[in-house]
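Only a single protein chain was left out; the remaining protein chains are all shown in position.
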């Protein structure tokens, strides 16, 4: 099978190449890049020497020759290719934000600053978070020409972390959910930029886009679907930070609990009642994800760490409760470039084509 | 003036040496260490070669010979030295947690696992956060033999970040305050340990002690004093994380606002009403700290970053509001070893002795 | 086939587990650890959760149950296990230094401070650098009960970098060869230690064991075999440095050239004559390694970088000549834990068992 990537020379695109080059069902890669057309990808990524031999062509050739097309383009550039693939019945998996919202385009316009040019396509597209939408992805595959909006990296880690609490009614009915996330620098892409210049971001930690990051409506929308409260979405606050590591996202998610435990005044360490509730919730989480290959609910006492999912498609989740017993604190770790982008896109491809869901995604994370 | 440090060979102790060695009013250092008695400090810290020549002696000699005594010891080891200094009218500044609570010892016992051995001393001690307690520190100095409990690193960053909102009534009367913090690895001290072993913590980010960190009651206590609600302290949640940098703490603090703005459904970018409120709150913060040398309320649009206060005694604060307008989000950055430990201790010494408060603390942070 | 690892809980051992768990010919892992016997390996390495389920047993069971035994132990502990395996005709691949020298033990004793306890075994053992000794490894495999001394990490990078120059007579007949290497911190192993404590080694670079590192005689011995000058080995200088990265070794190797080019006085940029010689030598290197799967001689103008071989078994080599034309400067990059340890051990296993040499070692290095 020929896998095509439009925008193969960016970080997400190159990561897709790396994963697909080892995929048992993929026999050939067809790669495009506007900036580097005509060059071997390994000229730009010497790490791929002797591993990926493909020469970059243009996007049209990719659409022409591929059995599945991935797009790893800036926001706003995918619709035209989605349309072409859809009309040719070629599955199209978009890593940008263009197909993450299936409404009339209002949310996208409000946060991304432009309207849809092909509004009808969006009613056909599916949000590609398999652990939430697996059946919808399969259904779209059956119809042919599936268009998948691959989730954002932050929403992936946050939605997977919060889903059991929201779905099982562990969360209190109404409180605000705060997601405080830390991302590695590859999240900023391949283009050099002051914010990602080594001396500006190494040996530091800093927030950015506080109160205004575009992933906020995606997280909120996911929560409201999971809780089935579409008309009155829960209030969500999302704060991203940059930390000096290459890959990975760690999200710390604060979810108010249904609880009538009175707070100690002043605070005291966790009581055995809180401990018991923690064990109960941990059990619910473990059970909820027991059939999900890529989710690891960690044993109590083990903390999620970005390094332990590095280069893998796993999402590690650790479950905690605050000292008073009234707040569930979930930490969720993914590799932003794998489960948060290229790996999840391959997972979507596997579902669409009926391959084993972990085909090409069995990399075991290293300890260091 | 002779400055003494008990426990000079730990990280906080060595940082105190570095600062005091350049202090215009300090003519001599008297340093002790149990493990390295008899050795020059520069044998253990070659960075101090030609800069600090003192040889490590025992604690008794430090108490004997000093005009002010700092203790940088593990929890539970300071009371005996505090007693000696107090009885000899020597100001005693303790960097451990032993004198951060001035109650009857219940809170300390609950979180640190041991009772006070000298309970009467604690009623005399002062919590040494100058921006909150400057007058109390001065009063204690007047009486002689002041005992100062130097604040914890996390509580320093979090209290300074939240104080204006709490003091000026910007915060809603009752909601939970969440402080989500990231610390550099020096916070773990000088002793090698799996958690701080380079391959285990580099290129990663991970939470620790979620729901059970000992700084929680200190933060809660500070908030209740600032808001003057001692009997019913606000519910506080504190989550620390380790990030791969040497120094620094960045705290992101979520403070519910008095607000009747209705949330958008689904979320939309900040309205101009929210923007205006942000400007108003930013103005209040700026005004609140206008006379504080070490606090920098950053211009709107600039984010606090751990690197920009590195090796300085500054606390940088940036003010944000979430998209809905209902949550104040403060980020506060300090150097955990300076404003979070040794620098603040020197600031306390300056207040006690009537020196200019920034003496020896005028280091300008470097850009990188 | 059952693969056994004695010392599975160290860094090299855990890396072996990771590689062997994905190896197509390995059906079961048998792992031992003295410190953690009875615990699942994934308790100690949570990155292996759901990936490696084996529980740590004792070394005897490993020898009993395995078809091949790897030892990842401190120097001096492998001989007893080698003897057992040899007598049972089980191939034994030793990651320590115990079987890297096949002489009478004098060199080992001089540098490692202890004599061989089983001298006869060493005459049977083979130094397991496949690109240098492939046939010998195969021959040992034919005899049964092969004992392989897996090369040191530094000697691997340095020998592979210098081999074509020495073998093809590019190097001048007599000059000193200097190898200046930089290693990631995992080279120091899993045990916490001041030198590898994050605050001591991050944001820095420092040499260690200058003029006295134990890998020096291994490098010298390799050179003398390659050049066939056993009686008068070339003078070798080896200087290791620690750099703040997890994995990887980059060696810069200075090899005097046969050259009658006169030096400019003062130095001038490279002439076209030097350029041409560089192209010639680059061609010889490329040709020398053209059939070696794991060696990538980089195109002229591309520099070897530790990050580009991360988590792979590749050795990247870049070829340079100084401005005067009289010194060949080779830079050679490997992952110290893969080609420098566990990966090379698996490569040796593949050769011994007649598997395709890259089985289980086809990981494509990521760009970041």
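Per-chain residue numbering starts at 1, and chain names A, B and C are given in the order in which the chains are listed.
As a working rule, a contact is a pair of C-beta atoms (placed from the backbone, for glycine too) under 8 Å apart; a residue touches a chain by one contact, two chains touch by 3 or more.
The structure displayed is predicted, hence computed values, not measured ones.
A.B. asks: Any idea which of C:3, C:41 or C:321 touches the chain not displayed?
C.D. replies: Considering the complete complex, C:321 is the one touching the chain left out.
A.B. asks: Out of B:6, B:31, B:52 or B:182, point to the residue that touches the absent chain in the complete complex.
C.D. replies: The one listed residue touching the chain not shown is B:52.
A.B. asks: If I consider the whole complex, including the chain that's not displayed, which of C:22, C:84, C:193 or C:307 touches that chain?
C.D. replies: Answer from the full complex: C:307 touches the omitted chain.
A.B. asks: For the chain that got dropped from the picture, name the residues of chain C it touches.
C.D. replies: Counting over the whole complex, chain C touches the hidden chain at residues 107, 110-111, 176, 178, 180, 182, 199-200, 202-208, 210-212, 216-217, 220-221, 224, 231-233, 235-237, 239, 241, 243-248, 250, 252, 254, 263, 265-270, 303-308, 310, 318, 320-324, 326-327, 329, 331, 333, 367-368.
A.B. asks: Just the residue numbers, please: which parts of chain A touch the chain that's not shown?
C.D. replies: Residues touching the hidden chain, for chain A, are 11, 184-186, 190, 192-194, 196-199, 201-203, 244-246.
A.B. asks: Since one chain has been left out of the picture, which residues of chain B touch it in the full complex?
C.D. replies: Interface residues of chain B facing the absent chain: 11, 14-15, 18, 21-22, 45-52, 186, 202-203, 246-247, 296, 298, 302, 305, 307-309, 311, 314, 316, 337, 362-368.
Operating definition for what follows: only the chains that are shown with their structure count from here on.
A.B. asks: If you average the Cα atoms of chain B and of chain C to get two centres, how far apart are those centres in Å?
C.D. replies: Chain centroid spacing, chain B to chain C, equals 47 Å.
A.B. asks: Out of chain A, which residues touch more than one other chain, so two or more?
C.D. replies: 202-203, 246-247, 305, 307-308, 367-368
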